[in-house]
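Every protein chain except one is present and positioned as in the full complex.
Order of writing sets the chain letters: A, B and C. Residues in each chain are counted from 1.
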Amino acid sequence: MSALQVSYLLVLVPALAAVATLALRRWQGPATLVSVGAALVSLLLAVVGLVVAPVRGTDLVPLRGSYAVGGLDLPLQLGAGPATAAVAAVVALVAAAVLVFTRWYLAADDRLAVFAATVSLFTAAMMLVVHSRDLVLTVVGWEVMGWCSYLLIGHWSRKESARRAALKAFLVTRVADIGFVLGVVGLCAGAGSTGLDTVVAAWTSDEAPGSPALRSTLLVLVVIGVLGKSAQFPFQDWLPDAMEGPTPASALIHAATMVAAGTVVLAQLFEVLVLADGARWVLGLATAVTMVGAAVLALGQSDLKRLLAWSTVSQVAIMLSALATTTRDVGPDPALFHLWSHAIFKSLLFLTIGWLSVIAGSTLASALRGAGHGHPLARVAWLFGLLALAGAPFVVGGLSKEHVVVTAYEGAASAGGPGVVVLAALLVTVVLTAAYAVRAHLVVSAPVPNSPIPPLGPDTPGPNGGIGEKSTGHAGMPSAPVLASLAVLTVLTVVGGLVLLTGLFDVHGASVWWMVLTTLLIVIGGGLAWLARGSGDPRDQFVRTPRHRALADSGFGADTAYRALVARPVLGLARVVAFLDREVVDGYVRGAAASAGVAGWLAERGHRRESPSAGLGLLALGLLVAAGTAVLTWR
Amino acid sequence: MIHLLGPYVVAALLVGLGVMGVLARRNAVLVLVGVELILSGSLVLLVAAGATAPSRWEASSVLPLFVITIAAAEVVVALAVILTAFRHRGSIDMDEAL
Amino acid sequence: MTLEMSWGLLLPALLPVAAMLLVLVVDAVAPRARLAAPVIGALGLGGGAATALPGLVGTGPRLTLCTPAPEGRCLWDGGPLTSTLQVAALLATLAVLALVSIHRAGVIDVVLLLASASGAAAVVASRDLGTWLVTLELATLPVIALVAWRDRRAAAHGALTLLTTSLVSFGLLVLGAALWVTGTGDPTLTGDSLATAWEVPEQRVLVSLATVVLVAGLAFKMSAVPFHAWTPTTLAAGPLPVSALLASASKVAAVGALIVVLTPYESVLGLSPGPHAVVAALVTLTVASMLVGTVMALRQTEVVRLLAWSTVAQAGWVILPLTALTAAGRRAAAVYVVVYAVAGLVAFAAVRAVHGPHVEDRRDLTAYQGLLRRDPVAGGALALALLVLAGLPPGVIGLVAKIVAIRPVVSAGLWPVAVVAVVAAVLGIAVYVRWFAVLIGEPGEDAPARQRSRRASVGVALVGSAVLVLASVLPQLLVGLVS
């Protein structure tokens, strides 16, 4: 099996599984089995793909011919490469884990099959983005992911907050996608083809189809789209709200798909990106702001799931910052490597908190206190996940973060650019990340035993037809496959860094000095958190006043800002337009009708005296008109 | 060369008077008279033109004969209609309401 | 001076006259034979139409009453265009005769109809001012009598209105003819005499003035705005069949007369200065008629008044192609007026079938509520006629007629006039669809009782509808006639 065939299958298998699952939705058990089976097959395929992955730089013979639409070439090809294979593998892994977990977690949900189908479709879309060698296919996967995220986040559609979160997620990303689509359109139109290689070749050649300014503008547009999908500033606020979705959905969205997709796309466009300084600056500044801000917010969250969400925002910012700072020599692989490691540990964290929330009945920090007691696997998984998140040395997250830091340093040292800003932000983020990781750990492993049957917290996903996270019959103990997948993820979190030995990612060695420095920073951050834990509720370690807590939970009021700056003006404009349409545009039409009526009335008045002499009066008028025209037109 | 100004002026005067009569009068018979004036003016014009320059088939002389004949027929019909109207309405004022 | 004469070409005009004389003789000999007059009249009209038929397909020139060469002028032209108009006028009169209905049609009716028909048949063929004037009045005067002689108060009023306008119109025509002769020194209406006169500025002025006055006189007869004021009064007041005659055969005759007057202008079209005054006068007429007619029709609820105003509007449509002053424009006008005459006749016949002959009946639009259900035959015919008048398929022929009418205007570069026509067409659709909507609605409770003795009108409506349907399927049958 060639690498290309694998890539096609990796897209097709989950897509077909989605259709099949949807068709079988009446029979939830078999339906979900189909999607889980397909996910496992995909995983197998992805492993095969790792084995057969072509050596860097080899050209693959396309499986199909190219299409053309008018003057536009539409190759619609998929591709394969070492980094692609690695990312595909981790996507397949996370998807499989999520599906396995879902079968347990949502066992009693009446729309389990639909959920599973959506997850499969989501996976297919991400696979499409990963393997795409055509920008249109990238857009296809990109948008389908957005739609699936809408469905997944809004899965519990009987709950108003979920409906709103889904709407917000889709709308915010879609607004950012204006930029993405325009950027892609501009790049493709300039190159006369949507093929990625053609586009990159065209825009990096000396006779680029547009000025450097245009190139930079287009890349900025693409970056805006990426910022939206990856929940970077100023689009960050949809992601924490998206926690209204079921936890498996969050795991999928955060770990391996949607938010990470931007990294993949920018890596594909890397050759052009390095030439576009403007785009790099935008990306660098946005990510720098985001990674620090999100880390601060993570520190203040009263809900651990939202803490994880903010941590995702921060971590994705780290990935993207690598792309903003890296040089042509280093390439995009540090970012992809961080994507890889982040996918593993973040899915582990989310699945674990899903489990813990079943135990505790809520994801609120207050409810989760001590939830890990009696569930050693959960505690271990949570611990290693947090270690990786904090970037402890040698676990997978630590390794990848080292590479990002080194990349940023090298970028700052060699090329200037946004590197300096990013590097500074990275170092601050390291401290903050360590701090909130320690806090998250402290909450779960707190010595206070949780009450056996905790009440439904306000943030608990509400019953969906009477069934939710709090279904009876679990007794808090997941099924064996779930435990197995958690175990696999945990192991990979620890040893995942070994992937560097395979050469799939083309990254340079990390520097020992930087490792020492970051370790030091981690210790400082973790230590501070430890010292600040206090004696009381660990929830209140850093955010002590209710006002500050509210500020943190609202993400610095970004939602209010969205409403005030976008939603309300647009709706106001819409009302104005509706008024104009009714009264002005249609007014002309009604005016025409009315003027016909008035003309008729006038004419009728003119003919009121229907008498012979009136007729003769009109005759005089007619003669005058005729004579007048005769005189006037005479020359 | 003698200008035939006189006949043309007469023709114009007759037509003008006729048009005025048609427009100003409400009595059907007077309207009829006005039309007759227009006709006479036209006939004068025709004959004067025939005197100025020859016309094919002596049209300037023949056409008036035709016109006079038609006018006679027209007057007959007109008077008949006016009589009918008078019988029904008791007046031949055209603007009188039904 | 000798005149070359071929009687065959004159028959369409002569046969009705002959029939008229025969009717009078028969009436004198056998006053009891009530059926004789209508039958003879019908035969005369039908025969006249039949003798005009060869002209529809003939290819060679069909001129007669010609003076010898080299100065040869022909006083009578029986070409396809003429023949088409003759057939239309004669058959329309025949239809009106049927509408008057066998029992009512007295000798006087028949005689007047025949006289008018022969005038109409002659005027469209005439090519000199003498014939033209005489026959035009022959076509007009009997109609006045027709309106008047039924002893009714309203009819007398209508007749008085028609009479005064006709008188003025006649005065204008004579004035125009006098000016024409003064300007050209030639009583024939031919291109070369006009072209000769056109070279001298003073003569040009005179001829243009003559034409404008002639057009104004004819505009009375066509009821074009601003010479239209008699139309609603007379049509609404007179007997329905006579209104139908005024709207069909008389209109055909008037259009034919106008075509005769405008024919010479083709020879001066390319010259500089061109016939701007004539074009301006025609444009004024067509624009004013189309707009005022439709706008007024929009406000009518009395159906005959509505039809009267629609007549005014359609007069504008007939004049529209003539503004181009080309042969194509003349043909288009002929096609349009024929289509209009047929559709108008069908509409009047349907109205006659619904209401009966009396003016006193409530001829309101509401009487047509759900007619299509109550009376599928009359309703269907009326619906078809309305769609043809509106120019909407399935009345394809109406649409084709509009295409035909707009085409010469556009070719002549007068597309702003065409844009006005667009407005008029849309308003026209509003007029007819308004009625059509009433037809297809639910039948109301207070529908008028079905008329007896409506066979003739239903027959006319059906025959007319058949013509319309046939022409809709094969428009070439009609469009091709005049080429």
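To be clear about the criterion, a contact is a pair of C-beta atoms (placed from the backbone, for glycine too) under 8 Å apart; a residue touches a chain by one contact, two chains touch by 3 or more.
As a convention for this text, contacts and distances are computed from a predicted model.
J.: Pick from "Phosphoribosylformylglycinamidine synthase subunit PurS", "NADH dehydrogenase subunit M", "Branched-chain amino acid transport system substrate-binding protein" or "ABC transporter permease" the UniProt protein name of the chain that isn't shown here.
T.: So the chain that does not appear here would be "NADH dehydrogenase subunit M", according to UniProt.
J.: Which chains here would be touched by the one that got left out?
T.: Looking at the entire complex, the absent chain's contacts are A, C.
J.: Which candidate, A:108, A:185 or A:551, sits in contact with the chain we can't see?
T.: Selected residue, touching the omitted chain: A:185.
J.: Please pick, from A:33, A:47 or A:72, the residue that touches the omitted chain in the full complex.
T.: A:72
J.: Please identify which residue in C:365, C:429 or C:462 touches the non-displayed chain.
T.: C:429
J.: Could you please point out the chain C residues that touch the chain left off the display?
T.: Touch with the absent chain occurs at residues 376, 380, 387, 392-394, 396, 399-400, 402-404, 406-407, 410-411, 415, 418-419, 421-423, 425-426, 429-430, 433, 437, 440, 442, 474-476, 479-480, 483.
J.: In the full complex, which residues of chain A touch the absent chain?
T.: Considering the whole complex, chain A reaches the absent chain at 67-72, 136, 139-141, 143-144, 147, 150, 154, 157-158, 163, 167, 170-171, 174-175, 177-178, 181-182, 185-186, 188-190, 192, 570-571, 573-575, 577-578, 581, 585-586, 588-589.
One rule holds for everything that comes next: only the chains that are shown with their structure count from here on.
J.: Measuring centre to centre with CA averages, how many angstrom lie between chain A and chain C?
T.: Chain centroid spacing, chain A to chain C, equals 76 Å.
J.: Go ahead and note the Å separation of the Cα centroids belonging to chain B and chain C.
T.: So the centre of chain B lies 26 Å away from the centre of chain C.
J.: Quick one: report the Å distance separating chain A from chain B, using the average Cα coordinate of each chain.
T.: 94
J.: Could you check chain A for residues that touch two or more other chains and list them?
T.: Touching at least two other chains: 611-612, 614, 616, 619, 623.
J.: Quick check on chain C: which residues sit in contact with 2+ other chains?
T.: Touching at least two other chains: 160-161, 164, 168.
J.: Which of the residues in chain A come into contact with chain C in the complex?
T.: Residues 596-597, 599-601, 603-604, 607, 610-612, 614-616, 618-619, 621-623, 625-627, 629-630, 632-635.
J.: Across the complex, what residues on chain C touch chain B?
T.: These residues of chain C touch chain B: 1, 73, 129-130, 133-134, 137, 141, 144-145, 148-149, 151-154, 156-157, 159-161, 163-164, 166-168, 170-172, 174-175, 177-179, 181-182, 185-188, 193.
J.: For the complex, which residues does chain B have touching chain C?
T.: Against chain C, chain B makes touches at 11, 15, 18, 22, 28, 31-32, 34-35, 38-39, 41-43, 45-46, 48-50, 53-57, 59-60, 62-63, 66-67, 69-71, 73-74, 77-78, 80-82, 84-85, 87-89, 92, 94, 98.
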